[in-house]
Structures are given as structure tokens and as C-alpha cells.
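Omission of a single protein chain aside, the complex is shown with its protein chains in their original locations.
For reference, chains read A, B, C and D in written order, and residue numbers begin at 1 within each chain.
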Amino acid sequence: MATPQSSATRLIPERPWRRLLHGDMGGRILLGALAVLIVVIPILNQGVSPSSPFHVSDYTVNLLGRYLCFALLALALDLVWGYAGILSLGHGAFFALGGYAMGMYLMRQIGDRGVYGDPVLPDFMVFLGWEQLPWFWYGFDQFWFAALMALLVPGVFGFIFGWLAFRSRVTGVYLSIISQAMTYAFMLAFFRNEMGFGGNNGLTDFKDILGFSLSDPQTRLALFVASALALGLAYLLCRMVVRSRAGRVVRAVRDAEPRTRSLGYRTDHYKLWIWTLSAMLAGVAGALYVPQVGIINPSEFSPLNSIEIVVWVAVGGRGTLYGAALGGALVNYAQTLLTAMIAELWLFALGGLFVAVTMFFPRGLVGLLRRREDRS
Amino acid sequence: MLSIRKLNQYYGESHTLWDVDCEVPAQGCTCLMGRNGVGKTTVLKTVMGLLPAASGEIEFDGRRIESRPAEQRARGGIGYVPQGREIFPLLSVEENLRVARTSVGRRDIPTLVHELFPVLHDMRHRRGGDLSGGQQQQLAIGRALCLEPRLLILDEPTEGIQPNIVREIGEVIQRLNRDQAMTVLLVEQKLPFARRTADQFVILDRGRSVADGRMDELGDDLVRRYLTV
Amino acid sequence: MSLLDRPREVMRRDRVFDFMMPDPLEAGRVDTRHGPILYLEDITVSFDGFRALDALTLYIDVGELRCIIGPNGAGKSTMMDVITGRIQPDQGQAWLGQRLDLLRMQETDISRAGIGRKFQKPTVFPEHRVVENLELAMAGPRGVWSTLRQHLDGESRDRIDSVLTEIGLQSAGHSRAGQLSHGQKQWLEIGMLLMQNPQVLLVDEPVAGMTHQEMDRTGELLQRLAGRHSVVVVEHDMDFVRSIARTVTVLHQGSVLAEGSMDTVQADPRVVEVYLGD
Amino acid sequence: MKRFARCMLVSLLMALGLTASPAGAADDEALVSSLRQLNEGSFDDKAAAVRTIAESGHPRAVPVLQALLDSRLYFRIGGGEIVIADSLDSGFAVTDPLSGDRVGEASQYEIRRVSINNAVRTEARKMLALAGLSSPDRQARSEAVERLLESSDPAIAERMEGLVAEEPVDAIRRDMSLAIGLARLDAPEAAIRLEALETLDGSLRNRVRNEVRRLAENDPDPAVQARAAEILTGIEERRDLWGLGEQIFFGLSAGSVLMLAAFGLAITFGVMGVINMAHGELIMLGAYTTYVVQLLMPNAIDYSLFVAIPAAFLVTGVFGVAIERGVIRFLYGRPLETLLATFGISLILQQLVRTVFSPLNRQVSTPDWMSGAIEVNAALSLTLNRLYVIAFAFLVFGLLLLLFKRTTLGLKVRAVSQNRAMARAVGVSSSRIDALTFGLGAGVAGLAGVALSQITNVGPNMGQAYIIDSFLVVVFGGAGSLWGTLVGGLSLGVLNKFLEPETGAVLAKVLVLVFVILFIQRRPQGLFPQRGRAASEG
Partner (left out) sequence: QEEDPIKVGILHSLSGTMAISETALKETVEMLIEQQNENGGLLGREIEPVVVDPASDWPRFAEQARQLLADDEVDVVFGTWTSVSRKSVLPVFEELNGLLFYPVQYEGEESSENVFYLGASPNQQAIPAVDYLMDELDVERFALLGTDYVYPRTTNKILEQYLMDNGVAEEDIMINYTPFGHSDWQSIVSDVRDFGGQGEKTAIVSTINGDANVPFYTELANQGVSASDIPVVAFSVGEQELAGIDTEPLVGHMSAWNYFMSAPTTENVEFIQAWHEFKDDTSTVTNDPMEAHYIGFNMWVEAVRRAGTTDVEAVQDAIIGVTVPNLTGGYATMMPNHHITKPVMIGEIQPDGQFSVVWETNGEVAGDAWSDYLPESSDIIASWRAPLLCGNYNVETGVCSGQDYGD
């Protein structure tokens, strides 16, 4: 006779990839909402006449697409901050690197339609008097290559940074601050024209992606759908990760790293792995973001941006994944609203919001919704 | 000296203490007993003011203290030796003692402390966190004594301490009781030590006070009912 | 020093991702053909001039249950720190079996090679539920990739359940470990040690904060484990030590003061003076 | 101070009757027409007019030229009549240039400034300097010689030759002979040139070096050329050495700014563990306090800093306490969340300042005693404001150290930050300590603001510029260690200043950042780590 299983062990999912959303109300809502958006928005945008009150303008589609990118970025940060306890103040760097990879592709796509009409060199290079394409621009005329790089470049930089930091057991605020230093250094470096990334003005003037014109509403719509899909998939991936035993190890590292180590887990490997994964997700977010805003420049590396990402996650609700995604979208929506409605006062409102959220909803906005813990 | 009446306490939504009553007579040593997790530490923390009481009264020295902040209770004469030592890990041993000492407006360390635990003097420049477990326990007791309390609360003070010092601690408690008129509230699992040291007992079970009396009245049936698994 | 060692010496930081090293678990069981499973020879550890361990030499045999006692600050926990790789001694040798040089291994590898430890101050994962704590401790591969794919089969579930029963925390299985009382955490630590199923168990003050009956249960448990495992117990509770002890080692000021059966040790005047009291 | 010296000079010149002939009507007329020329001609005409005025010997020549230099010379719109005007609260007080008498007031729509350019200004300065050569005031003479040295020509040298013998002050005499020597370098006889060269040996002045180099490169006489080359090497060598000294000074000064900005954070973040993103804004508030203090005491700018320092400390301290009591105290035990809340506060403070003071930079004046430089020699001068900032940084450091070492505050703060509950259980009022400490950290940030107002912008964004560096310094030094902040700040400053000439400012900054990142790998707890068992207890 089998021993009667205590109900407690049922808390541990059998296989992390099965019944992924079990007990994850927020996640279901998030994915449901994404699914609805993917279906409804194109219809409302393309199928409904612009005069109808149900029409969704191209502008709104574009805006939504970008919020989704921010949501994805917030999700990536939540993975390291909420689950592994690594507060990164430099995640904007990975986002921007992904963005630059995509930007380079878009730049190459301009071809000879640039201002100076050079078939190979982007305008800023012609202008700076460069004779030939620097080696690190090779290959970016291929979409697949750029897409790969949007994953790999942030991944590799994340890996190097993480490798250095985690093996020397740099933790806590020390890690946060050097991650900030990292993105700051990136920013200053990318400002330099000699770097070959367009200096302060960055990369802009994009024309088309995969042969579709970027100013075309359909392309916009496609990018929006792509962002929504990316967010949905990334959510499922993250969910799987945190539900797996590896996810529990990562949380253990967050709460008691030395103890985890003494159980035989190479905590540095775990941190490095989740950090790199997160950096890659951030890179994807950046790559999707750039064609939708039409510019990527070094101010994306600015430390302030990275701090803002942290704020989104905290506002949404740290350590819940869907909360972070919600925070990323909502805070940006609030900024859009406020900057247009009360242009002079919006910083008061936003600052006040941050203070209020921390004080009254310590677990973020989702803390409001969730009554019971449902960690898995 | 200290009386607790109808004390209720919650951790979030879970009700931990249910109408706990406990009387600690002055100059005596009362031992709070019970199995793991019944709420002994919770009672002590509530008395100390580190946890808020949901309802009930705590009277110390004839005055109600349940709404006072912890630091006032400490300065008002309650010394606390927590479970798990809780020393300040990055302060030196001496600084650990001095922190407590400054609350009574003094800079010197009472001789009693060094007499009791000479190791604290030998290692006064070492960081508290570097001490061995037992040394930390001694430091925690010494720190509480620096407050020159009238009521000393000890949460499993003998945990991790070598036998001869355990015995000594027992004697000290009695001496403090006797000579310094210090009242002691003790949580102790080890029955022999409790019997030796305390003269009153209160038993807690699942958050309720279920029995109390003089130590010599603590019979086998009570022990079996409440203190064994 | 070979040419190859030199760069390794230079590169050596306390964390090296030596993917290259053979996995000690894969590398086969610990070689104990020559008797002792744990060798400590001439271990010295000092902190700013203070000698916490002073030329300590100690052997633990396979399947032995060894009690270690000694005054506070004698160096017992420090010894465990050395064995588990948390502290690098200034000098000395530490081997697990014949082949594994503990001083050259990382903490994680030592743990995976089969040394488990219960800490003096109970340390659990406060945000994880009790069952998750046990699951994390469960023996098995520790790599990122494997834990990512691992799932909990019925067997493991049974194992967790039985340990849960053993440590008396059935009813608390789903609560977060941070919410446990001190004593319950002690039990959980023991439970985690059981889940780890190591060859060598280092148990630092297991019965602190336990009632007499619990103490007896712990004693039985440890005695049951001995034989299949080697168990090193540090404890100040003499009743407990007496109830389980076969060989007792007394540490004092970082080195062995006396060793032998409980009775001999108890009778040793030096032990009485520094430790037991009269 | 300066103005005072000028007045002295002017009145003394007049008293001594430097200008021989008594003022007559004819002179007045000549002056008036020159003055008109000052206003109406081309800039070349104006320069000529300056010369004419100076050479006219009119007793009012010096004050008029001085007024021209001080931009106090105006003309009336319409009439074109030249007046001296001093701005009042509204409008101007008008003085007659000929008599020096006050003749009434004018509004800003009635008069316009006489416009001059640098050439005219240079000419006027030179003329005034020439007049100053024979001033009885030692300071005035020394300034005059100094000025003329840079433009010495045979005519001036001749003038000095007449004076050098009577000059009582050694230093001035030396400078005069330098000027004479410089002029003689163009003498046709090689012997004179050689002799002149000798008088120049030992001087580190730019002009001397340039002239000597000119000789070393193309003097027709080989002996002169060789000697000049020799002297030139000597000069260059010594200048290089002093250059190194200058670089160290720059480094220390940059470092002291860093550490001053970081001290407040070393307390709030390093000791209390609050990630205070509003730290930069507290610095900004300190700077604005300085601005307000100067607004309130416009006539005592020289002393304003002595009021501003305590005022800034108090104002930001009070803000700090308010922030702590209002927000942060609800967040202890959730250190990372303080980041979010204080970030919100920083946004609010920034916008508050924008609303109250406008988004523009505010002008904070530097007291006279802080402007300029101490000239160690011609190759090294230490700017006074920087020097004072360095001293101030060390003073603040000393006081903080004293506070933390000598009082129990430091002890209690550390106890509270290590174990809040237990600190309370031993009688430490954690809430009071928290408020005090945060207030102290904020107050120190305010002090940094006062110092920064003397070297950089005072505007709503100034806080942003320092927050990252401050965190970096604290972490580099080791959180929780004041000494770490000191050493960290100074070494980063010096490192930066030594890199800068090699790599340029941008790359230098990047390299410093990379250096810190790599350094933290080596010492994961900074320069002055808090080690111990506790840190690794598991």
C-alpha cells in the first residue's frame, strides 16, 4: 500500500512544464488579455472605420506595442530581482544592446536611400568620413543574424558581467551599483562617435524591416502582435523556470545563498544562468522596441532608465512575473497620460504614485488583487 | 511584578496566542514551558514590545505597558535575552555591551558581567558575529544584564552553552533573584535545569496557558500531557 | 610545480567555474578502503592571530558515531567549517576517504561528495515551504540543467513525506519555513540533512531547544543513521551525549584534549575542569 | 576688496598730483571729445581715444578709464552725452564723468552702455597699469608690473628702467628687471641679449619661456642660442615638475568633490542601508539654500557662506527628517523598497524646485575671498575655490568621524542598522536614531550642496549629476566606512585626473567605471570591507 501522501508535497509541481498556469490566476489573466489583444486590436484597427468610436488608431497600436516591450523588459528584471534577489540597476543596458542590434539591421536596410546615398555605409559613417564598414557591422544586413545578435549580444555581455561578479561573490548593493556603473559606462562609450554606433544621435531614420515599410500601419500592427506574442511566450518561459526545481533553487539563493551552497548547489552557476537568461529577454524587448519607436541612442543606457525599470517592477509587484509585466505597462501608460494631461505637474503625480505604492501597497499593485499567496 | 492577562496575538491572519494569562511574582523565577511552537517566544516578544499585542493587558510593576514602545520598556527595567542570541554581529563584544549600557546612561561595563563571563572580557575587541555560538549566548545574557533590569526575560538561555557554565547560569539566576531582587521570566525546555532554577511554572499549549503553579507542583502527568510529544 | 599548475595558481580565486573537474558524485563513491572516511591532520586556523584550531588531528571511521564536546569557543564549529570548505585552514590536511582532498575542493563539491551538515544556528529557506526546503535538500544532481528538468516522482514524494513525519512537521508541511518556531526549524534542519542522505553527517547541536522526549527521538535517529553513515555530533547536553555516545572527543582551545569512551572522558579531571564542572 | 583697492589707487593717484597740470576748461573739452569718440567711433577709434584720455593727464582720466573697464560708462539715448552710471534697485545713479559728481538718476530705457570690445579693454588696462607703475601702493604696483610683463615692449621697459632702482619691494623689482630683460632680448648686440638672458634664468613664466624659445630656435648668434637652449631646458624641466603637482592638485580637488558628495550617502546608505535615490536632490537643496541666503543678504556676499553652511545643513536636515518620518520609517526591513520611494521623492523634489525657482540655473556668487587663485609660482597656481572645497571636505570628514567615534550616536546607529528589534530591546530608541541619522546624512548632503554651488551649476538637475558618482564612491570605499569614502573619493578623483590628459575626459570616465567594476570583483566589499563570520553565516 502506498503511503498516504501528505497534501503538502502536492504543492510541488510534478513537472514544471505541465499545467504551467496551475494556481496562477494573474498569469492566466495576463495571457488571456494578450490573446484578446492579439485578436481584437488588429480587427479594431484595420476592420473598423476610423470614424467609429471602436476604432483603434495606429497611434494607439504603436503605443500598446511599446508598452508590451516595456512589460517584457520588466518581466526580465523581475526574474533576477524578484526571484534571484539580484537587484540590477543596469538592465537598461541589455535592453539597449538588443535595441542596437536591431537598429543596426534597420540601418543596413536603408541601403542607398540614406541621405548620402551610400549603398553600404550608414549616413553617420559617411559623414564621419569612414571608408568602410567596421567589422562589427558585418552580417547585420541579414535579419536572422541581427535577431540572433539581439539575443546573443546582451546574453554574452550579461554572461561576462555575471561571470565576473558572481564568481567573486559580489552581492547585494555592491552588485546593484556596479551594474549601474556598467550601464553608465556603456552610455558614455556609446556617446563617443568613434564607437561606430552613431554617437549621441544613435541610429535612426529607419525605413523598413524585412522589406515592409515601417511607416505602414500593417507593419506596425505586425510588430504589435510580435511584441504580444513575445511577451506571452516569455511569460510562459519564465513561469516554467520559476516553477522548476531550478527556480526554487534560485529563490533559495535569494534568501540564503550560503545555505544553498552548503547543500551542494553552485549558486554562482544558478545566478549566472538566470542573469543571462534575463539579459537575453531584455535584449528581445529592446529589439522589438526599436522598430516601433524608430530610434535607438545612448540615452537608453542612462542609469535613470534602468532605475525606472526597477520602479515598474516594484509598482507592479515584485516576484510575481505578471505583476512586473503589468507594472511595466501601467507605469508607462500613466506617464503617457500624465505628460499630456498635466504637463507641468506630472512629475509630482508620478513621484507621489511611487511613494504611495511603496507605503500602502508594499507588494505592488498585484498585492492589492491577491489575497492569498500562491507561490508554486 | 509582571502580569499578563488575556493576551491575544496574531501573525498576520494566524492566531498565535489565545487569552494567555501569566503571573510572574516579584523576585521569583518563573519558567514558561511548552512544546516547540506553542508560542513561548511569542509571549516573551510581546512582553518586550517587539510584537504588538492584539488584545489583553500587560502590567509591569503596577503599570500598564502594552502600549509602550520596546525601548521604553527596556529602559524601564526589562532585560531580554532572545532566542537565537541576536547579538549585533558587526559590533565588537564591548560595543555590544555598551549599546545596552548607554540606555541607562552609563559607559562602564558592570563587573558582574565580566565576572560571570570572563570570555567576554578576553574577547572584547572581537566582532560579536565572530564569536562561537555559546560565546554569543553569553554575550546576549551579559548585554541584558548591562541594562540592570528589574525583570530579566530569558528565552532558552542555556542553549549551546557548555555544561559548567549552564550550571553557573542557573546559580546566577538564583543569585540575581536573591541578592539583586531581580525577577526572572525564563523559557526553558530542559526540565532538570528548569526544576533547579525556577520556582514557578506556567505551561503553554497551542497558544493557550493551560497550567501554572509552584515548580514542585509540576507533576509527571502535566509533563506528559503538555511537555512530551 | 608543473607548468600547468602555475597558471591555475594564478587564476585561482575562491570561485572558479571549473567545468572541467570531474563530478565527484560521478567519480564514484568515496574510497574508504583504508579505514577512516574523514582525515583531519594538523589543522590550524587562526583569526587575526587567534588560534581557533591548533594543530587539530582527528579521524572518523566509516559508519562511526562520534560525539565531539568541548567548551564554548573550543573550535568545534570551526572544525566543521574546515571540513565543509567554508574556511581554508592555515595549514594541515583534510581528506575525505583516500582520494578527495577537501582543502582543494569547493564547498559545493564537498557537499556533493557526501558531506552534509546541520548548522548550529538553524538556517532554512524562510520563503520556501517546509516541503520545498526538504525537496531542495534531497539528494540528486545539482546542476542548473538537471534541476531545470527534474520533476518529483512518486518515490521522492514518499521520501519527503516520510521525512516530514520523522521530524514531526506533517501539519506544518505547507507553511513557510520562516514562520516556524525555533525548535521547529531545528527539526527542519535535521530533516534536510536526512534528505541529503550524505555519507558523513556533521551535526552541530541538534537538540538545542528541544524537550527531553524530542531529544531521545533525535538520539535514536542518529543512532539509526550511524552504521550506514558516519555521524559527527557536537552537543553540549551531556544527557544526550551520554545516551548516544560511543566515542567522545573533547576539544579544547583548538586541539584534542581527550578522546575515548564517555566514561573515560567524564572521569578525566582536565575535562571536568574546563568543561563539565563539578 | 578689489573695488576698494581700486578706489585707493585712484584717490592716491589724484592726491599725489600724478597729473601735473591743474584741470582747466581746455582739458575738459578735450576729454569730452575723447569721451564722445569712445562712444561713437569704431573700436579702433575707441582704443585710440583710450590712449588719448590716458595721456591727457586729466585728473579724471583714471576714474573714467576705470569706469569704462567696469562697464559703468553709459551714454544718454538721444543726446549721446557720456555719464558714469551705477545700477540701483531700479534704474541707475548717474555721475558726471568730468566732475565725479552725482547728477541724478536714469531708467534703463534712457541710457545705454558704451560698448567696447576686448581690444579697447586691453588698451585701457594697459594704460591703467602704466599709471599704476608709480603708484605708492605696493599692491597696485605689483599688479601693474605683472600686467605689463605680458606685453612689455621697449617703451615700457624704458619706463621701468627709470623706476626699478627706486623700487623698494624685491619681488616687484625682480619682475621689473624681467620685463626689462624681455625687452632687451631684441637688442641688436648679442652681448646685451646674452646678459638679458641671464636675468631671465629661473623664471617660469610663459612669456619668458616663449621668448627664450624663440632665441633658442633662431637667434643668429650661436652663443646666445646655446645659452637660450640651456635655460629653456631648465625652464621646461621645472615646469613639468610643477605640472605634476598641478595634476595631483586637480585630482585631489576632483576627489574631494566626490567624497563630499558621497559623505551623506555614506551615512544614509552605507550605515543605515537606505538606498537613498533622493540624495542628489538633497545636495541640490543645499545649493539652493545657498542661493536663497545670498538673495537675502545681497550686500554681504562675502559672509553669505558662513550663513549658508549652517542654513543648508538645517534645511536639508529638516527635509531629511521629514522624509524619514514621513516615508522611510515605514520601509525598514524592506531596504530595496526605499529605492522606489526615494526615487519618487527625488522626482517630486526636482519638480518642486522647478516650480518654485524656475527650471533655469540660479546664480550663486563666489565670495571675493574664494575667487581667484593662489599663485605658488608662474607654473602652478591653486584655485582658491577648489582649495577651500578640499579643506571643507576634510573638515566635514573630521567632524563626522568625531561624531561617530566620540558620541554614542555612531554606536547606536550601527546597532539599529544591524538588528533593529534587538536594538530596541536594549533600550535604543530606533525611531529617534533613524530620524537623527537620516537627518544627519541629509544635512551633510546639504553641506556638499553649498560647496558644489561654488564650482558648478545650481539648477534642478544638479542632483542627478552626482548621485551615480556618490553611490560609486561609497561602494568602492566599502559601504559603512567613512574612511572608505574618503580614500575612495580621493583615489577615484586622482585616477580620473591622471587618465584624462591621456584619454580625454569621456574615455577617462569610462575607464574609471570599468576600473571600479573590476576592482569590486577583487574586493567584493570595497576598499574597507566589513568582514567576519556574520557575513557568511549560513
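The working rule: a residue touches a chain if its C-beta (ideal position, glycine included) is under 8 Å from a C-beta of that chain, and two chains touch if they have at least 3 such contacts.
Small disclaimer: the values here were computed from a predicted structure and weren't measured.
The chain we do not see here touches A, D in the full complex. Of the candidate positions A:S52, A:Q142 or A:N200, contact with the hidden chain is made by A:N200. The residue touching the chain not shown here, chosen from D:Q225, D:N361, D:S431 or D:Q521, is D:N361. Which of A:I29, A:V126 or A:L236 touches the hidden chain is settled by the complete complex: it is A:V126. Mapped onto chain D, the footprint of the missing chain covers residues 43, 70-71, 87, 109, 112-113, 115-119, 121-122, 125, 150, 206-207, 209-210, 214, 246-247, 250, 253-254, 257, 350-351, 354, 358-366, 371-373, 381, 383-386, 455-462, 464-465, 496-497, 500-501, 504-506, 509. By the touch definition given at the top, chain A reaches the unshown chain through residues 57-59, 62-63, 66, 112-117, 126-129, 188, 191-193, 199-202, 204-207, 214-215, 293-295, 297, 299-300, 335-336, 339-340, 343-344, 346-347.
The criterion applied here is as follows: only the chains that are shown with their structure count from here on.
Separating the CA-averaged centres of chain A and chain C is a span of 43 Å.
For this pair, chain B with chain D, the centres built from the Cα atoms lie 62 Å apart. Shown for chain B are the residues in touch with two or more other chains, namely 130. Shown for chain D are the residues in touch with two or more other chains, namely 536-538. Those residues of chain B lying in contact with chain C across their complex are 11, 35-38, 41, 83-85, 119, 126, 130-135, 137-138, 156, 159-168, 189-192, 227-229. Residues 408, 411-412, 414-415, 418-419, 421-431, 530, 532-535, 537 of chain D are the ones touching chain B in the complex. Contact residues on chain B toward chain D in their complex (touch as defined above): 48-50, 69-71, 74-75, 80, 82, 86-91, 95, 98-100, 102-104, 127-130, 143-144, 146-147.
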